[in-house]
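Of the protein chains in this complex, one is absent; all others appear in place.
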Amino acid sequence: MMKKVFALTLALCLLIACVPAMADGGTYTVFYSGEVSTLNYLVTATTWDQAMAANVVDTLVEYDNLGNVIPCLAETWENSEDGLTWTFHLRQGVKWYNCFGDEVAEVTANDFVAAMKYILTPEYDSAVAKQVFSSGVVNAEAYYNGEVTDFAEVGVKAEDDYTLVYTLADPVPYFLSATTYVTFMPAYGPQLEELGKDFGLDNQSLYFNGAYILETFEPQSEHLLVKNQNYWDAEHVYIEKINRLYNAESATLSPTAALRGEVDSASLDNDVLDDWLANHPELVTKTRSDLQYSYFYCFNFNPQYEEEYGPANWLIAVNNKNFRYSLMAAMDRVYSLTAEDAENPASLLENVITPPAFSAVDGVDFINLDAFANTTSYFYDESDPEGSAAKALAYKEAAVAELTAAGATFPVNVVLTYKTNDSNWAGQVQLIKDQMEGLLGTDYINVVLYAGPADSFLSATRRSGKYSIMRCNWGADYADPETWTDPFAAGNNYNFMDQMLETDNAETVADLNTYYAMVEEAKAEKADLNKRYNLFAAAEAYLIENAFILPYRTEMADYQVTKLDVFEGEYAPFGLCNQRYKFMHLHENFVTAEENAASFAAWQAALAE
Amino acid sequence: MLKYLLKRFARSLFTLFLILTIVFILVRQMPIEGYFSNFDKMTETQIQNGLEQMGLTQPMWKQLLNFYTRLLHGDLGTSRVYYRGKPVWDILRTKLPLSVQLGSLAILFSMLVGLPMGTLMAKYKGRFPDQLGTVFIVLIQAVPAAVYYLFIQLYGTELLSIKLRFDEGNWISWILPVFSLSLGNIAYYAMWLRRYMVDESNKDYVTLARIKGAGEGRIMFRHIFRNAFVPMAQYLPTSFLNTVIGSIYIESIWSIKGMGGLLVDVIHKQDNEMILGIVLIFSCVGILGLMLGDLLMTLFDPRISFTKKAGEV
Partner (left out) sequence: MGLIKHPQVERLEQHVTEALKEDLSQEQLFAFAPFDEEEAERAGVVNYSYWRSTIRAFRRNWIAMALLLVLALVLLFTFIQPMLPGQFTPTEISNGPNGLPLKNQSADSVHWLGTNAIGQDLWSRVWAGTRNSLIIGISVALLEALVGILMGVLWGYVRQLDFLFTELYNIIDNIPTTIVLILVSFILRPGMGTIIFAMSITGWIGMARFVRNQVLIIRDRDYNVASRTLGTSTARIILRNLLPYLVSVIMLRMALSIPGAIGSEVFITYIGLGLPIEICSLGNLINEGRKLMMSPSLRYQLIYPTIILSIVTISFYIIGNAFSDAADPKNHL
């Protein structure tokens, strides 16, 4: 008998040793430094706040780990023939719970209507109201501005408790993805009515219907998320508790805490990465990259910095296409990206503005559409340094001749702006200065590193035109390529290029007119999505090929040490599903680099199918 | 004396009013972007709307009037960013006691160690205890706090086998933060006490006392220490305040829920009501501290007087 038990135990042990041991049902502990500023998910646009909301409140639809839309609160949905009406049939029996886990009421269509009304009430000062406007809901903006006073005229209706209907002013191809953002989340109507501005002050002033219940909420101290045992999809929620502990220096302390077993995950900054790769290479893994952001260098057409750096001279230079080409061809982007990811800088590189896997035409990723075939020829090619240098110098020669005629003086001051407390960015601009001045010569350009303040950075820099070239970024507002034209539209405060339309810079004006016409054409195409996407690709390629924008990098995939398999989580081009812990297992030990690579390969293979 | 104190108190209220008004006006000069988390994607109407909600579009005098009206009713306002919607006083109420405890323990410990150290150093001036003390003071002064705090935390926790985060309920957890916080003060007290005592010991009355045959111990404590302590006494209240405010590094690395980094934090977040609430508390302590310091000084040295006119002896 004894022997049998022993053999059985041994067999069991062997079995466990084969697959990574799971600690499901356990607690996942992390340090955090960015505090949740409000639990009122209807008014906030901050990542930390939304990450919290994503785990405690469900959306109409969500994504699987391959980026496919799957049912969530809505079991089925349909779009009308004209594309103007979306009807969602809600899952029955989903309940609201309070922070003690007590059932409060059933989730009905009315809760979605009430939440939208809340967002569109100016008094509540919601930071995401504009996103409702852009998703095309009828009369949303008019109601917000007081032009329509009866909320019944706004395009959201509860036909019955389980049928929710949205009416749009125009067909919006990306509407389904928009419903995964906070703007379309439900909130218990009677509670909103009762609490008004006080909704979501603490964990007792809101109800939960998601995978987790926020049991403890002490800002600057601790958040404790506990699995909702009655969750409609409880079988796919594997981590029992998530304990987030506040530490203002978490970036410095987390890696050590992870080694001591105090936390289950820690991100590894560029600073400590070398050390970890040297001492614990087997534990260093990477996060899955986020598709929602893109970084690009803008040429400023409205320089407003101090006279000593010669903004007028820059304005002459930037209107010369060869000058812009020369800078574009001279910037070794991979070289400067080592400041952000020293191990694999090329993996961050992006040759178009739209991030990869954001949208696709017949299975072809948007960024690989034919329109972009030529764009790379304008960039520095790090595999051919000599050829690239020759190309850049040829542009330089042409630019010098033309600019001298136009009355510009050399060297042209290039004010390169960065954020003073962002060490990666600071490193990056130093690398760029060194490399570009080295290639083009200090007789041609003089790169001025311009430090922006840590607080209110954008107001002091980009928005007020205090740069010549600067790394700017944009995040998708909805899952359609149109969102990537917004930062360059008329009246933008990114590169201010539209301001040139009023001037006599014939070449620039002609280029801009062509570009804006292309964008208009693409926007007007609503029926044929493939055609629409191709048109947007053409417009984006035009912007790059005429050197208005220099694409730079995707959102970084951070290095980390963690007990989670990042490839199990939801994968979405837009919205907040990426932030969910649902579908993820908690491993007994840190995921090794090997396991991570294996899951990445498996995930890539599944994506390709 | 009572009249003087009353006058002084009335004046302190006036100072407080000036400080609050100036800070009130200063924080309103901060850039608008800081008020919004989503500034980049907001329309002009939304921004105006938001500013109106915060009451920032009203004329300055009206905002001030509202602020003081509320204040007189005992209302410090509510936090806007730090803990949205929570009354400022409720936030501070939980944090103050912890910081005060931590600060008091640190000051107490520093005095217990620092004052005897300074006395010993003065007594054995130029000899081994003095040199040893000097080495300690020099080291504390020389190595940046930001560095040795982290060092103490990293190795101290390993030594005591405790967690990296501070745990209020566990007394062992208090040792390292209090110790770290005290080091600077110990060095400060010892250094200045030694300085003042050495200065005093060269004075005629000390020579006289010695000639009279008073014992060294009596000279040291009855005469020198008492006189040397006068300028120190004045600093004690301020040094307490500085310890509490200066604990920003300590509270950050240990995740202590105190007041240390709070001010810097809410200034970065432009949480106006919180800024004013904290400034109010700190200035009250600061002004009272100055008053108390002056009072302590007259208590220890009867020759110093704030009420007598110049020339009167």
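Lettered A and B in written order, each chain numbered from 1.
Note that in this section a contact is a pair of C-beta atoms (placed from the backbone, for glycine too) under 8 Å apart; a residue touches a chain by one contact, two chains touch by 3 or more.
Given the structure is predicted, the values throughout are model-derived calculations rather than measurements.
Asks: For the chain that's not shown, point to the residue among A:E153, A:E193 or A:D275 touching it.
Replies: Only one of A:E153, A:E193 or A:D275 touches the chain omitted from view, namely A:D275.
Asks: Which listed residue, B:L5, B:L108 or B:V264, touches the chain dropped from view?
Replies: Reading the full complex, the residue touching the unseen chain is B:V264.
Asks: Could you tell which one of A:T76, A:Q229 or A:S423 touches the chain left off the display?
Replies: Looking across A:T76, A:Q229 or A:S423, the contact with the absent chain belongs to A:S423.
Asks: Residues of subunit B in contact with the chain that isn't shown?
Replies: Counting over the whole complex, subunit B touches the hidden chain at residues 11-12, 14-15, 18-19, 22-23, 26-27, 29-31, 125, 134, 137-139, 141-147, 150-151, 154, 195, 198-199, 201-203, 206, 210, 230-231, 234, 249, 263-264, 267-268, 275, 278-279, 282-283, 286-287, 290, 297, 301, 303-305, 308-311, 313.
Asks: For subunit A, which residues touch the unseen chain?
Replies: So the residues of subunit A touching the unseen chain are 251-253, 255-256, 269-272, 274-276, 278-279, 306, 334-335, 338-339, 342, 345, 382, 385, 418, 420-421, 423, 426-427, 429-431, 434-435, 449, 451, 453-456, 460.
In this section, only the chains that are shown with their structure count from here on.
Asks: Subunit A to subunit B: how many Å between their CA centres?
Replies: Inter-chain centre distance comes to 42 Å.
Asks: Note which residues of subunit A are touching subunit B in the complex, please.
Replies: 31, 35, 37-38, 40, 44-46, 122-123, 125, 127-131, 145, 197-198, 200-202, 219-221, 245-249, 252-253, 256-257, 260, 262, 454-456, 458-460, 463, 477
Asks: Spell out the part of subunit B that touches subunit A in their complex, as residue ranges.
Replies: Result: residues 30-34, 36-43, 45-46, 49-50, 53, 81-86, 150, 154, 163-165, 251-253, 255, 257, 261, 268-270 of subunit B touch subunit A.
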